[in-house]
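Removed: one protein chain of the complex. Kept in place: all other protein chains.
As written, the chains take the letters A and B, and residue 1 is the first residue of each chain.
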Amino acid sequence: MNKVTKTIIRYEWASFIRNKFQLLLLVIIFLFAMYAIYYGTSVINTQLKTITEVQKIEADEFHQYQVSFDEELNSVDAKRKKDIASNPSYAWFRHGYHTVLPPHKYAALAIGQRDLHPYYHRLTGMSLYYQLFENEISNPVKLYVGNFDLSFVIIYLVPLLIIAFTFGLYSIEEESGVLALLRIQSISIRKIMLVRLMFYFMLITGSALLISLIGLLVSGNLFADENLLAALGWLAGVILYSAFWFSLMFLIISFLKNSAFNAICAAGCWLLFLLVIPAVLNVWMVAKFPIDTTHLAELTRRTGLENENDEKEQVEVLSEFLEYNPQYKASDSLFHNNKYAKVYAAFTTLKDNHSKKDVDAYNRQIEKRNQWVKQFLWINPAVNMQDTFALILKTDLNTFLSYQSALSKFHKNINTFYFDRLFWDKPITQDDYSKRPVFKIENSNERWNQVLYSFLEIIFISSLFGILGFMKMKKTTH
Amino acid sequence: MKTSILIAKKEIKIALREKLVLALSCIILVLLGISLYTGVVAYKQQQETITNAQVEKREEWLGQGDKHPHIAAHFGTFIFKPKTVLSLFDFGLDTYTGTSVYLEAHYQHQFMFRPAQDHSSMIRFGELSSALVLQILMPLLIIFLAYASFTKEKERGTLRLLSSQGITLTSVAWGKIIAYFIMLLAILVPFALSVLLISYWLETPDTVTDLGIRIVLLGATYMVYIFIFIVLSVLVSLKSSVSRNALLTLLTCWILFTIIIPKTIANFGESLYPLPSMKIYKEAILKDKENGLERKTPKAERMARLEKELLAKHKVDSVQQLPFNFEGVMMQAGEEYGDKVYDVHWGRLLNIFHKQNKLGSYSSLVNPYMALRNISMGLSATDLSTSIDFQKKVENYRRSFIKKMNNDMAQNSKYGEFYEYSVGLDMWKSVEDFSYKTPSIYTTLKKYTIELIALLCWVIILISLLNYSTRKTKLTNE
Partner (left out) sequence: MLKADGLTKKYGAFTALNALDLEIEAGDIFCLLGANGAGKSTTINLFLNFIEATSGSATINSMDVSKHALETKQILSYIPENLMLYPNLTGLENLDFFCGLGGKNYSKDELDILLQQSGLQADFIDKRVQNYSKGMRQKVGIALARAREAKVLLLDEPTSGLDPKASNEFSELLLEMKNKGVATLMATHDLFRAKDTGTHIGIMKEGVLVEKFESKDVSFQDLEKLYLKHMHN
């Protein structure tokens, strides 16, 4: 770095320090970021607490079942407990398995959809879909307004800081008259502007990285396995997003208009990327891909057979059940045992098979919406980066969709565990409890490809703006 | 007054020659047009779907054939939340509140399928509604129009010229305010008329009460809001030394009002008054139903007590001798106790919502945007209180039809006979179809007294400040 550049940087720093307004802005953003980290952490901690509670409830429940085998059967209560524990006719819809989508260690930084979609379920052998769509309690006003987490500070507030610091980089000099002295220098105006822009880039990006590091360290060990890559991804995202806004500001400045024009233009762009484009896309998407959930409402209805005693109906139900589950065909000779329980089990399971078409159509429509929206991401780095942050921290919509499909698989395992015993007239033994189904989500690292791709999209558009700005700003000005 | 009008005329002429102003107005008009169009399409689409679904479910209820009334009580029915016609203007919280609920005996189900859950994650950036354009973008137009209203005159020296001719700053200020107000009304009034016409044209079925008054009040409050921003911008311009500072100050206010304060307050409210998890909430209700509120009266005890009371009252020795079916009475008693328990818990939950949102209401004293946002949602019947009112009325409907079923069982069937007793179409018909009307405008407005007072205060304080400042400001030799 040559002496001239050093001079520019030295005096830019002096000017910056003495500008009380800019210092205040930086401090305010810092305070907001601290609050955001605190808030995000408290939300995720609440979720963690709920998860612990819920897991304890399950542990207690199953412990109770296991213990009931060893107790003296000298009271109605004790007999009932053992019944529920060992008789598949009751067990299959009473035993509750908790599925949990645990938050990523850093989820506090970008809460994403964790407040909108349920992150735990209690599944029994009953119809899956009936249990799948239950919601968590939340205040609609709060959902509407969104989360004040660190990603909000980075995506919404840091650009404002960038705009505030750089919009007058050229125009203020011109309006105050200092520009004349700058124009007679043997170093081009463009170079001076670039150095100053670089200075603010370092300053603001550095601050944003510092804030992010604080957030990361507060939330978890930086070097633990799954955390390091996420941390690096987050930090890289912060740098790239900041670079985008700087290149945009450089383009705006390069038109060499007055301060007010620059400020209005920049504010307009901010509004465009963060409000207008997503808002328009959202309503357009709904009009283009309408979703009708009224058919899905039927899922919550727990129906039973018209008449439990009607032999014909029972046979119908059982035969249809066997079509979907041929593995139980050989047990049909045992159907006259424990008929009501088996028919009821078959009936509720069939409900899922019948609803599957509607649920699949619903999920497909959501997928279509997602895909359609993706194609607009490259022109909107703000939405792109917000999505990418959520993707890195596994709080995005796709994570929840994979959780839901893992749920379906798990539910099948539950059914198999109990139905194997129910339809073959076998009791549940105390040993079986150590073999009961366990919920697992696949940990794929596929998302990193998408993250990389998004980063490239943002680099592309930043470079585009930067190059245009560079060309527009003439070497010397007139 | 006459001078103010002269000044107003001049201001309008100048403003219409500013390309930036014209461009922004066009953008806003276009966005208003788009938002109105998509709002109407969404409303019609959803209203049609909901109406059809409701009709379908009613037919299902009526066509369920002959069965025991208690089984019908479990067959139940569905209610779909209707869209109010003004939701085409202000989406409010509709996207974040559940759209359908299942009604059956013994158990209060939750509303399911919040539309936001099937949008992409971009929904968190907001949806383009006309209300959004008017609440967030319109003030920006006002700021761009008016930020230099005084500073430009100061910079050019024309202010001193006016002053030297004996024209007071006050009349200059009011001239400008009148000019801007008229220009904005030119956008607002045709739009309001369009909303009025479209609403009346579209409004079937009739869910919203006092539609005409609501629209008029909406128009009035938005006008007050616009007026507030105009006076604020002119005031800031008066007190600022340079145009650039006026613009920055106003933009900072705008960001604080529309984004930062609402988000902070809502998040803060959630931290301060935490909500229970769905799991805990439901379990508490179940426990209390089983063991009695405050664990004092377990179910078995209550039923035994009831039996004893009724036997004593009718002076018989056994339940079979009672002149009605005791099982029916017992069923209904259990139902009513469950309702009582639910009311306690739900009441507590609503209280937490209320406390959280109260913070937002109070913040409207320092944030005119918040005041308008809440009032607008209230008048459009897309706010939380209308949603809760709807939920309450749905719950009442559930209770009344369950009661009808249980009473019929008590009156018309005999103790011990269950599968032998059945009713048919006449009974189903006797349960009226559910229809909903929003609370009256008076009830709604009462909920927003703080916001209304806030707007009033803003107007009064700003006008006083302006008059005070214009009298006090001396035009020194700057």
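FYI, a residue touches a chain if its C-beta (ideal position, glycine included) is under 8 Å from a C-beta of that chain, and two chains touch if they have at least 3 such contacts.
Remember, predicted model here, so these are calculated numbers, not experimental data.
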Inset, instruction - Taking the complete complex into account, tell me which visible chains touch the one left out. - result: A
Legend entry - Of A:Thr7, A:Asn337 or A:Thr429, the residue in touch with the unshown chain: A:Thr7
Inset, instruction - May I ask which residue of A:Asn19, A:Thr52, A:Ser75 or A:Ser405 touches the chain that does not appear here? - result: A:Asn19
Inset, instruction - Can you work out which residue in A:Val27, A:Ala59, A:Ala78 or A:Val178 touches the chain that's missing from view? - result: A:Val178
Legend entry - Contact residue for the chain not shown (choose from A:Ser138, A:Ser188 or A:Ser207): A:Ser188
Legend entry - Absent chain, residues of subunit A that touch it: 3-4, 6-8, 10-11, 14-15, 18-19, 176-178, 180-188, 192, 475-478
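Please note the rule applied: only the chains that are shown with their structure count from here on.
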Legend entry - Parts of subunit A lying in touch with subunit B, wherever the complex brings them together: 21, 32, 35, 39, 42-43, 46, 50, 53-54, 57, 112-113, 116-118, 120, 122, 133-148, 152, 156-157, 160, 164, 168, 172, 175, 259-261, 263-264, 267, 271, 274-276, 278-287, 290-298, 300-304, 309, 362, 365-366, 369-370, 373, 383, 386-387, 390, 396-397
Inset, instruction - Enumerate the contact residues on subunit B facing subunit A in the complex. - result: 20, 31, 34-35, 38-39, 41-42, 45, 49-50, 52-53, 74-76, 78, 80, 93, 95-102, 104, 109-110, 112-129, 132, 136-137, 140, 144, 147-148, 243-244, 247-248, 251, 255, 259-260, 262-264, 266-267, 269-271, 274-281, 349, 353, 356-357, 360, 384, 387, 419
